[in-house]
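Only one protein chain is missing from this complex, and each of the others stays in its spot.
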Amino acid sequence: MAPERSPLLEVEDLTIAFGDGAPVLDGLNFALNRNEIVGLVGETGAGKSILTRAIIDLLPKGGAITAGDIRVEGQSVGKLPEARKRALRGGEVALIGTNAKLLLDPVATVGSQVGRVLKAHRPASRTEIRSRVIDVFRQVGIVNPEARYEAFPHELSGGMAQRVVIAMALIAEPKLILADDATLGLDATIQAQVLDLLVSKGRELGLGVLLITHDLGIISHYCDRVGIIQGGRLIELKPVDQFLDKPETEYSRLLLDAAKVRPAPRDQSGDDAPAASIQPLLDVKELRKTFVVDGGQAVVRAVDGISFRLCKGETLALVGESGSGKTTAGQCLLKLLQADSGSVMFDGTEILGLREHEFRRMRRRLQVVFQEPYVALNPRWQVVDLISEPLALTGQRGGAERAAEVTRLIDLVHLPRRVAGLYPHQLTAGEQKRVGIARALATGPDFVVFDEPTTALDIRVRAQIIDLVRELQARMGLSALFITHDLNSVRSLAHNVAVMRHGKIVEHGETEQIFARPKEAYTRMLLAAELPIEANRSGKAPKTELEFVR
Amino acid sequence: MFGVMFATFFLIRLLPGDPALLLLGNMATPEAIVSLRERLGLNDSIWVQFVRYLDNVAHGDLGTSIFTSNPVLQDLLERAPATLELICWAMLATVIIGVAVAVTAVVRRGGAVDRASRIYGLAAGAIPDFWVALLLIYFLFYLLGVAPAPFGRIDALLPPPNRITGFYIIDSLLTGNWDAFISSAGRLVLPVLTLTIVNAGALMKLTRTVFGDVYRSDFIRHARASGLPESVIVRSALRNSLPPIITLVGFLFGFLLGAAVLVETLFAWGGLGQYAVQAVVNSDYPALQGFVLVAAAFILLVYMTVDILYEFADPRIKV
Partner (left out) sequence: MKAFFENVRRHFGLAAGIGFSLLAIQIIAIALAPYIAPYSPIDADPLSSLQPPSVAHWFGTDVSGMDILSRVIYATRINLLISVSSVIAAFIVGVPVGLLIGYYRNIFSNLIMRVFDFIQSFPVFVLGMALVSVLGQEVWNVAIVLGVLFIPMFARLIRAEVLSLRERPFISAARCSGASDLSIMFRHILPNALTPVIVQVSISIGMAILLTAGLSFIGAGVRMPTPEWGLMVGNGAQQMILGVWWVALFPGLAIVFSVLCFALLGDFAQAVTDPNAETIS
């Protein structure tokens, strides 16, 4: 690594626009050196992804650089001949994108795909390529790389697929890596492993890494410098420590506040209430649900005998990674799935044995807020119809009465009243989430299941939804079951926490106790994988103890 | 297959009129009809007749054609290669043209091929194949005289090549019979062109949609961002578009069989389709029944092949 004059990546006054519209990126200026990790933070639509595509000169159709320049090692990317551009992509600048499973060719083996990239940049014989690919597979922590070489993408887990994509990025020995939300949608433990790997590889090989994310936790743990992008402008760029200590702009402060773990708010009224009621509102015993997969070849025990109780006014969080069976458990409680065995007593009534028409009368009291806000709303219905549908359960018939009720609900979840006439696709993700909450609250339920209430939302929106739920808890004395993998939100919302793994509850107890003194190794690992921004920044080294938990 | 036989059998039982009467013609005496009914077993219960019919089919006996007086199976076997040759060449041309046009249209979006293919895709679905055939005959044979006359698979003055595969082109090549090769190849041009013009449109439209979606998908974008050359990218996108293309090709085989009925009639092709039309026109029900049975069996075979190919094309589908 001889010192060279020009930085690895220079972005100078970069402005990108689509057609005649307002610029998506507006006058961006920054540089990235070798052996440096720079994080870029911004919310959905801030223009982060466009930047990565611009650096490799593959802007989406209609987009064009209207001003400024991008230079890699002093060379202006846009001015390179087409063949040199191709050599640059993957050869010098490698891109790692979101959702690795979608980035891999579904009908080619992963080994051949990584090999294709090597062959495109460094022509070599078939056997050389193969051994090199297997070598890199091993480096990125793929166990049994020879066998994995022949695997198809659909046979891999999300984390494994992401490792393959990283291997694909490293194989041609690039100098700069652009990671665009590379760990979005992965479980926290997997996310930590993947980022540890990426960062340690970057440090080891002296690469420049541009880490694009909307998670300030990732920034604080892995990056040297951080840039904040808002509305296409880079509004702040400084070393991470300085940024965390005193952010300059109002927007940065907002982001930082939203990302911080909120203090537990529940000591005013909540603490004694659950203890006081002797009969639990919900009593689940030995709930089981199995699925037959692979055409009868295998059985998955999604929920494997879980038991818990929930008192009036209590909020329980069911925490686990994807595949732990937490969502299945929630669906069994609501009879959206028929449980195999066990018992669910709701307010003294056994509900598992009830027939659909018998249970319909109880639906009013048990409601759910679904995971993905958009797909849980009928795309052809207006908000007003969506919110008034469950009102039929309460027996309100009068049109005026219903209209008033819908307005009350819209106000309750702090939506503007004009949304009543809109369709789901015209709403933002946060608004869709609020409509889902309004639907669940319409019948005045005693118990609500929140299925992943904060996933796939931007930091600020997430904070707003958490505030809303907290407000509702306090105002309505709701009993709730939180199904989530986001431990941060749990801490501020739940009285008790149950940690699920492989269909079983491995640890169950009061929230603060679990956070302060987790008993199980798995719980500790989950907590360790969380990346709260306040965490001790001295431990900036990769958390290698996480490597082999799976 | 059992269902097919069941249906073709009852189809023929639904016929208005007495088969015995049909066989003997209007001049038959009542005694003759009674004795023939006896001989054909028409007085037995319908289930007995059905079982007997199944037994016959199992032994390769599809009945006797009223019109040609030959066993239906023999008639069908004689004519099958003609139809197969037509369909196979048409299919080959359809796949090559349909896929090539679609890929070019997607890769060079907004180009001349793209725009022309849109118009063609719309028009091809609207043009009746028999009418295309007539126009081709009129222009290429009557006006320009570049195409041979629409009378059969080979010049009437030439003896057909020795039968090896039943495909005239291949047989004449194998036997080194150049006159037969040139004549039969020439005769194939118009009917194959007809079928291709009509069918390539459908395949082109589907391929354009499927390939277009794949070509804009995340993994192709990522492949491009990894610096793969365009030829590798197109190949990989095409490879991913195969499953729906295979399905449509299978479906088109069935469609071609139907289209062959029309086209063969126009070109006096002497294949299965023309035989079926004769059967309809002459109320030759055993022949029609046999043709339907063979057509269904052919389709079944094609669909089975499609299923097998599908598994090769898409590793996500388990055998």
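Each chain gets a letter, A and B, in the order it is written, and its residues are counted from 1.
The rule is simple: a contact is a pair of C-beta atoms (placed from the backbone, for glycine too) under 8 Å apart; a residue touches a chain by one contact, two chains touch by 3 or more.
Only a predicted model underlies this, so the values are computations on that prediction, with no experimental measurement involved.
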| item | value |
| --- | --- |
| Hidden partner chain, touching residue among A:Leu282, A:Val368, A:Val384 or A:Val419 | A:Val368 |
| Sole residue of B:Val57, B:Val106, B:Leu206 or B:Ala276 that reaches the chain not shown, by the stated touch rule | B:Ala276 |
| Contact partner of the left-out chain, one of B:Val249, B:Leu262 or B:Val306 | B:Leu262 |
| Hidden partner chain, touching residue among B:Gly63, B:Gly98, B:Pro150 or B:Pro286 | B:Pro150 |
| Absent chain, residues of subunit B that touch it | 3-4, 7, 11-12, 14-16, 122-123, 125-131, 134-135, 137-138, 141-143, 149-150, 254-255, 257-259, 261-262, 265-266, 276-277, 280-281, 283, 288, 291-292, 295-296, 299-300, 303 |
| Touch residues of subunit A, complete complex, unshown partner | 331, 334, 336, 360, 363-364, 366-368, 370-372, 375-380, 389-390, 392-393, 423, 425, 436, 439-440, 442-443 |
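Keep this in mind: only the chains that are shown with their structure count from here on.
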| item | value |
| --- | --- |
| Subunit B contact footprint on subunit A (complex, rising order) | 53, 56, 58, 86-91, 94-95, 97, 99, 102-108, 116-117, 120-121, 152, 154, 165, 168-169, 172, 294-295 |
| Touch list for subunit B against partner subunit A, complex | 217-219, 221-229, 232, 236, 239-240, 242, 313-316, 318 |
